[in-house]
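With one protein chain held back, the other chains of the complex are shown just where they sit.
So, chain A:
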Amino acid sequence: MNKNFLILMFLLLIGSSGKAFGQMTKFKALFLYNFTQNVEWPPNTISSKEFVITVIGDNDMANELKKLAQVKKVGSKTMVIKQTSQVKDVTNSHVVFLSSNKSDLMSRLAIQQDGQPVLLISSKEDLCKDGAAICFTTIDGKLRYQINEDNIIARSLKVNNKLISLGISTN
């Protein structure tokens, strides 16, 4: 009886609303999709039919993006979500998303993708100095993003002013 009571108390104690759980990843995926609407890739690069997003080291993010890919396209292109755990496996991508767990690999990713028209996005903040174009961050419990226009332009991508003005510029 006492044991059951204690278990009940413990469950009450640690009871989580759970409703907000997973929202961060979902919104990051939505943000990422929105970024693609505000960035222009050079014509005839990579693939003419597919828009390739590679996710490094984050299964949850890849799953959220796959849900999006079922209902959305980027322009006329079908979204294809690739997953990998290693930078060396990244090929022919329009966007690469690097998980927080892999943040130490951002400079390596930037070097490996040198000269490629790819939008490098990191889940962790402050990685623009290592070559990221956009870095997610949270400020006062709100999801925001840092953006580095130089890193975007250097990869022959065009970015509209709205995306820059809504983000935190690191230029």
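Some observations on this one:
Just so we're on the same page, a residue touches a chain if its C-beta (ideal position, glycine included) is under 8 Å from a C-beta of that chain, and two chains touch if they have at least 3 such contacts; residues count from 1.
Here, contacts and distances are computed from a predicted model.
The chain that is not shown carries the UniProt protein name "TonB-dependent receptor", picked from "Ferredoxin reductase", "Ser or Arg-related nuclear matrix protein", "TonB-dependent receptor" or "Aspartyl/glutamyl-tRNA(Asn/Gln) amidotransferase subunit B".
Against the chain not displayed here, chain A makes contact via residues 13-17, 19-27, 30-31, 33-35, 37-38, 57, 64, 67-68, 71-72, 85-88, 99-105, 107-108, 111, 124, 126, 138-144, 162-163, 166, 169-171.
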